[in-house]
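Only one structure is covered here, and it is reproduced in the block below.
All protein chains of the complex are present and in place, except for one that has been dropped.
Presenting chain A:
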Amino acid sequence: MNTEQALKEAMAQHVAHVHASPMMGRSVRRRSRRATIRLRTAGVALVTATAAVAVPVTMSLTSGPAVSVAATPAPEATDIVPATPTPEPVTTPFVVDGVSVGYLPQGCDTPGACGVWVGVYKDGATTLDQDGRLDGKKVAENTYLNDGNMIARVLDDTHGVLVVLEPSLAEKLDAATIEAELIKVAEGLTLAD
């Protein structure tokens, strides 16, 4: 018997006694109802996060420069926030309006599995500065950590990026982790080809 065959039999024997509970469907539906409640709660929280991004969106509509936003989780939450841009599930690497996002926290490679918002200011330095995002703690050249769960970085004259951790995600992490993760996301931002 070769190794592959022996492994196959060993694995089959190892799980032979494992059976899904007949209550699986009920458990899944119960979790789904709980998740829906969580998503709605997150939706309220997302309003806060969205507001941070949506304000410059509104401003840019009136003052010229445009902002593109990509975010997770997936759109369920937007049904109660119809005025916000529709978030798209994130996959890495992905590109938001000319900016490539090379790093996302662990688990964020699965669509809908995390709450990271990435907004691109088309007129980078000027608009970010005007909006007061280029403020707070300077963590690298042209990179500022502010408001606890957001970081802003200017890549060039026309690309400023704001990264926001959804509050419901941020509250699960300690401040040091949030800072480290936001810095990594900011470091991973590059201009797309």
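Here is the rule we go by: a residue touches a chain if its C-beta (ideal position, glycine included) is under 8 Å from a C-beta of that chain, and two chains touch if they have at least 3 such contacts; residues count from 1.
Basically, contacts and distances are computed from a predicted model.
Engineer: Just go with whichever of "RNA polymerase sigma24 factor", "ABC-2 type transport system ATP-binding protein", "Sigma-B regulation protein RsbU (Phosphoserine phosphatase)" or "Acetoin dehydrogenase E1 component beta-subunit" UniProt uses as the name of the absent chain.
Structural biologist: The chain we cannot see is, by its UniProt record, "RNA polymerase sigma24 factor".
Engineer: Given that one chain is not shown, which residue among A:V28, A:A140, A:A175 or A:L191 touches it?
Structural biologist: Residue touching the chain left out of view: A:V28.
Engineer: So which of A:A10, A:A175 or A:L191 would be touching the chain we can't see?
Structural biologist: Checking the options A:A10, A:A175 or A:L191, the one contacting the hidden chain is A:A10.
Engineer: Could you pull out which residues of chain A are in touch with the chain that's been left out?
Structural biologist: 3-4, 6-15, 17-21, 24-25, 27-29, 31-32, 35, 76, 106-107, 110, 112
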